[in-house]
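Since the structure comes first, as structure tokens, the remarks are kept for the end.
One chain of protein is taken out of this complex; the other chains stay put.
Letters A and B mark the chains in the order given here, with residues in each chain numbered from 1 onward.
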Amino acid sequence: MSVLREMIGNFFSRPVTIRYPWIKVPIPDTFRGRVANTDELCIGCSKCSLVCPAQVITMIDGPRDVVFKGKTLARKKRPQVDLYKCIRCGLCERHCPTGSIHLEHVHAGTGTDRDVRVT
Amino acid sequence: MSDPVFIFLYIFVFPGFLFLFAYAFFLAYLDRKIAARMQQRIGPPIFQPLADFIKMLGKEVIDPDGVDRRLFDAIPVIALAAVMTAFLYVPVSGASPFAFSGDLVLVLYLMAFPTLALFLLGWLSRNIFSAIGGIRAVTQLFIYEVPFFLAILTPAIMAGSWSISDIVLWQQHNPWLVFLQPIGFVVALIGLQAKLERTPFDIPEAETEIVAGPWTELTGRRLALMHLATELSLVTGSALIAALFLGGPMLPWVLPAPWMNAAAGFALFLAKTLAILLVLSSITVATGRLRIDQLNDIGWKYIASAALVQAGIVLVINYLWVVP
Partner (left out) sequence: MPEVVVPIGPHHPALKEPVNFRVIADGEKIVRLELDLSYNHRGIEKAAEQRNFIRVLPLLERVCGICSHSHATAFAKGVEEIMGLEIPPRARYIRTIIAELERMHSHLLWLGVAAHEIGFNTLFMWSWRDREAVQDTLEEMSGNRVHYGMNEIGGVRRDLTPAQIKTALARLPDLEDRIQKYVGMVNSEETMLIRFRGVGKMSREEALKYGAVGPTARASGVDYDVRRDDPYLAYDEIPWKVITDNHGDVYGRTRVRVGELWESTQIVRFCLENIPAGPVRVEAPKNAPEGEILSRYEAPRGELAHYIRTNGTDKVERIDIRSPTLANWTSVAMCLTGQNLADIPVIVAAIDPCLSCTCRMVVVHRRGGRAVPGTAAGESGHDPKSRQDGWRP
């Protein structure tokens, strides 16, 4: 009987389905989305590439000057993330000493393009 | 009545096949929509059943190994044709022009065709799931057909005619048969649900047990036609019950112009079939599947005896009170 009551109640209430592409659900600000890197902060320490469980971060050449703790350092390497393989685990963010590499709060699927890379 | 143009229009346009197809798709849509809303989902858009049908027509037809291709092609068509023919005898707006005394039996007979077709398909498919499904379909047929026939035939006994149109006319002057035979009405609804193989009677096509039962090996247009046949059965079945128990498309009084009569009758037909559909959909939503042995128990113990009791009551009433 409770099923019947529930059915009738539901029939006259609004569906809970969210029509996704038209209505976007709010993304919690803890969400682990696409990886991004802030070039000005990254000191090229390679820590992220070492902890990445999917081993998708490679350190590529990227000579630049970074201000770190008041000192300007000349750095040679910067991380490049193979987005197709990234599992959004967030370990890189957790272990980055400068908060440079981080996960954005966006619903960005991995996509179908194997060659998307984020530097 | 026997004007060939009229007959042609009746068969092919209204209320014949064109209307039948349109209404079948509409009912299929409504069925899914009602179920969806009861489950707090959105449900499909209105053209979804038609779109499904067209899509399936365009799909590749795969012949299972070692299956007689022509027979496999023919069975869905036969099932479809049987149901379409049955619909011609059911009054939609006013009596059917093809009515003859005894068309009720013909309609019942034609309505049993899709189930038999499913059994044949299951048997022919050379697939273990289909074979089990086919056997279940026939087992189920034997269980529900007896009470269903009994429940459908009691109005005929009471009205003293074996013609659907006559029974409808009888109800014009008497109370609707649903009030005279409530048990029969319930049994007929249950029987229809079982005939259409909807939950809780979707035992032959139990998705989680035997994939799709007899439907497993159906592809492309065969699947489309079989689906269409079930959808048409839904229309025919609910129209039949509306005619037999709910007074069909007839007003209790006669309106001044014949076209008004027809229009009012048609509106009544829509209202009654939709009401029956609502009940059938609610049953589908509110229940889970039975097991074939449980259905056997319930069918013979309760449903068949209820139908028998109803038939007995009707016979007694008929004996005591000779209806005009």
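Quick note on the criterion: a contact is a pair of C-beta atoms (placed from the backbone, for glycine too) under 8 Å apart; a residue touches a chain by one contact, two chains touch by 3 or more.
Here the structure is a predicted model, which is why all the values come from computation and not from measurement.
**Student:** Just name the one of B:D3, B:D63 or B:E207 that touches the chain not displayed here.
**Tutor:** The missing chain is touched by B:E207.
**Student:** Taking the entire complex into account, which one of B:Q39, B:T85 or B:Q172 touches the absent chain?
**Tutor:** Selected residue, touching the omitted chain: B:Q39.
**Student:** Using the touch definition from the top, which of B:A99, B:L169 or B:I292 touches the missing chain?
**Tutor:** B:I292
**Student:** Touching the absent chain in the whole complex: find that residue among B:A22, B:I46, B:L71 or B:I128.
**Tutor:** In the complete complex, the chain left out is touched by residue B:I128.
**Student:** Could you pull out which residues of chain A are in touch with the chain that's been left out?
**Tutor:** 1-3, 6-7, 16, 28, 30-32, 51-54, 87-91, 94-95, 103
**Student:** Across the whole complex, list the residues on chain B that are touched by the chain not included here.
**Tutor:** Residues 35, 38-41, 128-129, 132, 199-200, 202-203, 206-211, 285-294 of chain B touch the chain absent from view.
In this text, only the chains that are shown with their structure count from here on.
**Student:** Could you grab the centroid distance between chain A and chain B? Build each centroid from C-alpha atoms only and quote it in angstrom.
**Tutor:** 55
**Student:** Within their complex, state which residues of chain A touch chain B.
**Tutor:** Those residues of chain A that touch chain B are 3-4, 7-8, 10-11, 13, 15-17, 19.
**Student:** Along chain B, where are the residues that touch chain A in the complex?
**Tutor:** 34, 36-43, 282, 285-286
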